[in-house]
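Working notes, structure below.
Some chains omitted; the rest stay in position.
Residue numbering begins at 1 within each chain, and the chains themselves are lettered A and B in the order written.
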Amino acid sequence: VVSIDLNADMGESYGAWRLGDDAELCRVVTSANIACGFHAGDPLTLLTTCRSAVAEGVAIGAQVGYPDLLGFGRRFIDIAPDELTAAVLYQIGALVGMAKSSGGRVRYVKPHGALYNRAAVDEVQARAVVEAVRSFDDSLPIVGLAGSILLREAATAGLRGVPEAFVDRAYHPDGQLVSRRSAGALIADPTEAADRAEQMVLQRTAPATDGSNLMMVAESLCVHGDSPGAVAMAHAVAERLVSRGVTLRAFTES
Amino acid sequence: VVSIDLNADMGESYGAWRLGDDAELCRVVTSANIACGFHAGDPLTLLTTCRSAVAEGVAIGAQVGYPDLLGFGRRFIDIAPDELTAAVLYQIGALVGMAKSSGGRVRYVKPHGALYNRAAVDEVQARAVVEAVRSFDDSLPIVGLAGSILLREAATAGLRGVPEAFVDRAYHPDGQLVSRRSAGALIADPTEAADRAEQMVLQRTAPATDGSNLMMVAESLCVHGDSPGAVAMAHAVAERLVSRGVTLRAFTES
């Protein structure tokens, strides 16, 4: 039986500003990347989202980012490695507090936005992230871009690295994501996303911008939660996979 | 044998701004109230301070505050109870991350500044703080003003409340602290502080502003760490107490 994890970003509201529909997404996905307050997420939002995840049996992950609410963590910040390690530790711990109070626990760590992209290619920042996770709990897996430096560094440090693929983002032929600032970077059509998800899971490839197919060995598929159609897209992907006989299951159960 | 705990605020630097001498204070006190990033303390400062505390065998406490770097947590904020509970949980967790990574653990919680003062007299905010601690780990003690509502609410919830006294702050006859905004609120002379500490521990009283002596049953004495003479004062207090046969020991060891 083929199984796959579906993960989505959650907990990204902040005070009076609402973003995403966490309660609804928790009914579809198997893993919740919950913001930790640095790029998004006020404490009460994190707590509420952790409770939803526990209630729905969804695995909780700490989505750690740069300290940049204004930029939603999508702007590279040239932060020194020891400061980055401390910033990641701080965020993991904060979410641990929320998860524990909710009767759950943090099961993995995933970098967000610009930190995700940078740690995919930059050894220094990748190691700083890995060091934070390792020093906190070396049984925590790190989710990252399939083929990234981050996953290589995780492995080097003896941590489990979990490769993921994006059902709603375009890929360059070398496996890098097309930048959000470029046209065609985002896939908004639920059917197209479902097609891609099916290809990723069953054929273990993904279409690249030049028409070729990349090899794509992923243990988790990411659907984004911050667009208006996010829930519909997650449902379309989930239903397609289930209809093809795929079991949706958190990678932390594998 | 009489023993007492000496606690001091630490981890209150922020980025380029330095405050206090944590490494030096860790050599004198038995408990470190480490800021958690809301009123002071950047992640790297917290991590470094946790490491110092672990190295010196000092008990680590989470000093939780209002989200107010600009006001150093010394301004009352009318925050709703569920948001306050979440904010306290977030801070406790963040410091747990730092402590765990440093080979230690968070042993108690102490509110800071305006939250400390408010939770001493306001049942709603006191309960919100207690609820955060209880839902995270009901074996964690809460340090508060001797005779405060906070300690009463901690007891009601089945938590250990630890009453403390301030060697460097003036007291009203009713046991409330004189506001920092008032003249005479702060005691700067190390000898006077040592005198007060000796009276507090050996006679279990404290001098009030009207010349009377308050009953003062404290399990911990607080010396502040953010003034230029903080380290000298802490040394003076410690030496005096030891010279009178008092053992300095973290209250978490009692």
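FYI, contacts are C-beta pairs under 8 Å (C-beta built on N, C-alpha and C of every residue); 3 or more make two chains touch, one makes a residue touch a chain.
Please read all numbers here as calculations on a predicted model, not as lab measurements.
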Given 2 visible subunits, total identical subunits the whole complex contains: 4
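The rule we apply is simple: only the chains that are shown with their structure count from here on.
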Whole-Å separation of chain centres (CA-atom averages), subunit A against subunit B: 38
Complex interface listing, subunit B residues touching subunit A: 37, 42-44, 46-47, 82-83, 85-87, 89-98, 100-101, 132, 135-137
